[in-house]
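Just one protein chain is left out here, and the rest sit where they should.
Naming follows writing order (A, B, C and D), and every chain is counted from residue 1.
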Amino acid sequence: MEKMTKPVQLLQGNAACARAAIAAGCRFYGGYPISPSSEIAETMAKLLPRVGGKFIQMEDEIASLAAVIGASLAGMKAMTATSGPGFSLMQEHIGFACYTEVPCVVVDVMRGGPSTGLPTSPSQADVMQARWGTHGDHPAIALCASSPGEVYELTVRAFNLAERLRTPVILLLDEVVAHMYEKVDLGRLAGLPVEDRRKPKGAPGKLEAYAAGEDGVPAMAPFGEGYRYHVTGLAHDSRGYPTQDPAVVETTQRRLQRKVDRCRKEIVSYELLQCEDAEVIVFAYGIVAAAARQAVRQARQRGIRAGLFRAITLWPFPGEELAAAVKQAKRIVVAEMNLGQMTGEVERAVGKKKTVKTCLKANGEAITPDEIFSALQAEDACHA
Amino acid sequence: MLDIQKYLRLEMFPHMLCPGCGHGIVLGALLRAIHSLKLSQDEVVVVSGIGCSSRLSGYVDFDTLHTTHGRPLAFATGIKMARPELTVIVITGDGDGLSIGGNHLIHAARRNVGLTCLLLNNEIYGMTGGQAAPTTPLGKISTTGPTGPFETPFDSCRLVEAAGASFVARGITYEPATLEKLIVAAIQNPGFSFLEIISDCPEFFGRFNRMGNPADQILAQKQNVVDAKTAATLPPERLKGKMLTGILHHEPRPEYAASYQESIAQMGAQAR
Amino acid sequence: MDRYEIRLSGEGGQGLVLAGAILAEALGIQCGKHVAYTQSYGPESRGGGCRSDLVVSDQPIDYPICSQLDLLLCLTQKACDKYWVHLKEGGLLIVDSTRVTRLPSGSFEVCSVPILRTASVKLGREVVANMVCLGVIANLSGLIPREALQKALLERIPKGTEQINQRALEAGYGLTGALTPAMAHAPLP
Amino acid sequence: MESPATQNVLIVGVGGQGVLLASDILGTVCLGRGYQVKKSEVHGMAKRGGVVYSHVRYGTQVLSPTIEPGTSDVLLAFEPAEALRWSKYVKPTGTVIVNTQKRIPPAACQDRRPDALTRYPRGIEQALRSQIEDVRRFDAETLAFELGDLRMCNTVLLGALSRVCEFSAEEWLAAIEKSVKPRTAELNRRAFLAGRSVEFPCAEEPQAEELVFEKREAARDEAPFIEIRQNWCKGCEICVRVCPQNCLVMNGSKLAEVAKAETCIRCMLCEWLCPDLAVSVH
Partner (left out) sequence: MATTTLTPAKELLSGNEAIARGALENGIRVATGYPGTPSTEILETLARYDAEHYVSWSPNEKVALDVGVGGALAGSRTLVTMKHVGLNVAADTLMSVAYTGVRAALVIVTADDPGVHSSQNEQDNRIYARFAEIPLLEPSDSQEAKDFVQQACEISERFDTPVLLRSTTRLSHTKGMVSLGPIAPPPVLGYERNLAKNVLVPSNARVRHEKVLERSARLREFAEESSLNRWERGSNAVGVITSGMAYQYVKEVLPEASILKLGLIHPLPLDLLRKFAASVQRLLVVEELEPVIEEQLKAAGIAVEGKEFFPRLGEFSPERVRQGFQKAGVLPSPPKNMEPEKGLAVQENLFRPPALCPGCPHSVPYLVLKKLNALVVGDIGCYTLAVYEPLAAIETTLAMGCSIGMAVGLQKGGDGARPIVATIGDSTFFHSGIPPLIDALYNNARITVLILDNQTTAMTGGQEHAGTGKNIRGEKVRTIEIAKLCKALGVEHVQGVDPYDVAAVFRTLKSAINHDGVSVVITNRPCVVSPVTIRTTPYAVNGKECDACQICMNLGCPAIVWTEEIHQGQHKVTIDARTCMGCAVCALLCPTEAIVALANDPARRAV
């Protein structure tokens, strides 16, 4: 308890995530061990009961997210954490949570893949899975941190967005960020605002559980408090009852999209480093952005007008913001620890007039500042 | 006399199950059981998976959760953990609960989390049109086992008992009053309660296997069962090929969510 | 101070992760520097190898991964063989004199000391070799004030083991007592 | 007017109780004495739960094989209601020996409606005593069961009969041995002797009760009302099939319909077994 209250602490990324979750009001964690995310579960197992929360280790990732959704329906802020293979298993329930509008936070600590891949090595190859891993259409919100301190901040934000918009929010970390220790100023972060889901107004009665107002987000009643409503993964109407009426189905689909779209500005965040006059701008996120920052400094020292666009929100993709940031730049280097998953998004955002190069690495090692520096120098892409 | 309509979402009726589907009988028995336990509608949560049986959750006026295929127990575990005071009832089918959800079933049993799991076994995949299930008896026809499966079906009760459930029972839809009593006993058991209910699928299983109309099928149910108390007194040759019904195993042990809650209290923390 | 990279390497069970954490705590929290501390994980650690990396800087650290080591501690021959190439020009290699017998040569300084034997023979507990390491590193690198290290140590070790760990730390200082930080850069006899 | 020597014994019971074997044995006993014997019965329904009787007449000359009402010396009844049914055949000075174990025919319970008579009366003992003084009632079945086999009941009753007939125990036992399977001879011997040694009255006499056929009482005042929500019913036929009272039928639209509400006994099976929750019994 003493440690929790010390303002500045040396914290591991995963531990920061757990601490932040509790600070954000998370009181339920359901998970299944998988490297390199396990310390989140371990920390939650230790800390949650101390604040009256519940930790449960489920039999697999599918069950984990199911339990999380169940707990959330019962009124608890809830999360799970996993890594690539487990994240794949969770996809169905991410879709379920989207469609049934159950707030929850899913942390994916990315590791080398595909398949079992490189369990203890970093990767960024789940970014598209975070967007398109489920079937069907629905909006996705995914945040990506590049340091333990930011893990803390984004975890809180993930909960806030989930609760505000009644939707699952994905927090993408990578092995390096998850495992590294940094000084984290808990004193400062304690002041981060915490949002809670909106409960229906008035006494329990017949609840039109999925009737939403202007913001497209229905008020959410916890189970067990007399509202007695139905939740189903089937296409449903505003009462929550299954329907196949095309008009009703379409209305719901559009509302789900709209409720996120209209908050896009609040959701999207990014960081710019010396972009104003940059000729070449690195697009990076997560741990790669840390290397990129060093590379940009190196480049500037060598007289290259380099800049960095660090995406913090990956989904919705900060396309407009990127386009604005690279307006004056000639070249964009997309650096990511995969074979170019975000490159397409970047190309789409910046338009055909810009040269988009890549600095890609998918072998389990982190991209180094030198590698990005080389890419900044070179006309051609650097495939590290 | 109980007017069952009190517990129904009337606007959802008539329900979507086929004529004579045994699942509707289970629904009635469940509601009567809840009524006889004097549970308020606000303290009951019904969770179901995917399949015909799992559609039942939509028809009852409680907090209801119709989840994904095979996973209702996991969802329910989250609910029970979050609110141990609620009566959480899980309705699943043989495919949902034993095939895709088999892992969740054994773990829920092992964990002894306080759920009442009603597994409606109609020996086939009904919703998808009559494919072989892990419970399809040897030699019975299905669309994916046109000559009958060669796989031995599960005895779900023995499976779940072995997995550590504190209450295991089996009922049949032809015995609605007995079924009601079994459901009551299952709900009263504080830990994980498993009740397999032999139900009928007239539309597929019955039709494929020439079992006559729904009324024929329901009458045929008792042919295959012996209640456990009687079975204990009968010689083995009379039990050949028979399934046991009634309470097959009841050994209460600490319930997971309550135990967890207690440990929280011991830490001096305040729950929720 | 600009970016300074430290790697502690050896094998599982030698306590190098904890040592790294104490070092990070001491530098980061006690000395107020920026630190980024990472460790090796998973099969690598079970396979025998163990590594913990620390980046220290007065400025915020852009990139948290070690690539050009200022200080490399190796408690096994295998670790030494694997990592010495990452040593920066003019860097410092500290090895255990009993386990590392084939020393690499390059434009760095090497310090070979009986860390493990000191722990097992002198202190009677081989598990405290990590604290001996910390003493050696603190003494030779001159990065960390003694008090900061002691405080960080108390912060991180299990209760009841303070005395033996403190003694081990002192032993580490003692092992290289003759060598001043300045001298550390001189080749040892 | 009839031959004073002719003795009449009427043995009555229910199919399956062994009435005919008992009368055979009595006939054999009489034959052994060199008496004329006639023994009359009607086969056919004997195994079908129906009434079984056997007239046994013996003496120096026997004409009619059947006994006239009011002239039987002994009525050996294997069942109380049968004793009552045949009691008018017994002389007022005659003897009734009756096994007290009832065989209530299902037909007596068939009418399940309120107000229906249960067609098996109470107060049989009293009614018998009002006609005949010497009524010897005892639980022959329990005695037989305790000896090891319920089916020995008829031999136990013969033992009781032997106390009012002129023949010696030896004569009876010889006839029994001739008539039964060798395997059961010893058991039959014991059963006979057990019946013979019963002293009357052998047990506490029941309270005097008026002979009465009870009316069934309705469980509730209002008549049952079966409601079928036709728009919920899918016509699976289960309710029609299970209704023990056949209240329900399938109508022209192949949906369940109430045909005979008045016969409903509120057993609830239709409601409980309706998969569509379309049936309510109020």
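Definition applied: a contact is a pair of C-beta atoms (placed from the backbone, for glycine too) under 8 Å apart; a residue touches a chain by one contact, two chains touch by 3 or more.
All values reported here derive from a predicted model rather than from experimental measurement.
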item: Contact set of the excluded chain (shown chains only); value: B, D
item: From B:41, B:144 or B:178, residue that would touch the chain that is not displayed; value: B:178
item: Touch criterion as defined above, residue of D:10, D:76, D:228 or D:242 at the omitted chain; value: D:242
item: Residues belonging to chain B that touch the chain removed from view; value: 174-178, 210-213, 215-220, 222-223, 226-227, 229-230, 233-235, 238, 245-246
item: Chain not shown, touching residues in chain D; value: 1-2, 14-16, 24, 27-28, 31, 36-45, 47-51, 62-66, 68-69, 81-82, 84-85, 88, 103-110, 112, 114, 117-121, 127, 141, 145, 148-151, 179, 187, 211, 213, 216-220, 240-242, 244, 246, 249, 265-269, 272-273
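The definition used in the following text is that only the chains that are shown with their structure count from here on.
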item: Of all other chains, the one whose Cα centre sits farthest from chain C; value: D
item: Distance between chain centroids, defined by C-alpha means - chain B, chain C (Å); value: 60
item: Euclidean distance of C-alpha centroids - chain A vs chain D, Å; value: 84
item: Chain centre separation in whole Å, for chain C relative to chain A (CA means); value: 36
item: In the complex with chain B, residue positions of chain D that touch it; value: 229, 231-238, 240-242, 269, 271-278, 280-282
item: Parts of chain B lying in touch with chain A, wherever the complex brings them together; value: 9, 11-12, 41-43, 45, 47, 50, 57-58, 61-68, 71, 73-83, 85-86, 103-104, 107, 257, 260, 263-264, 267, 269-272
item: Partner chain D, residues of chain B touching it in the complex; value: 1, 3-5, 8, 13-15, 17-25, 27-29, 32, 173-174, 176-177, 202, 213-215, 218-219
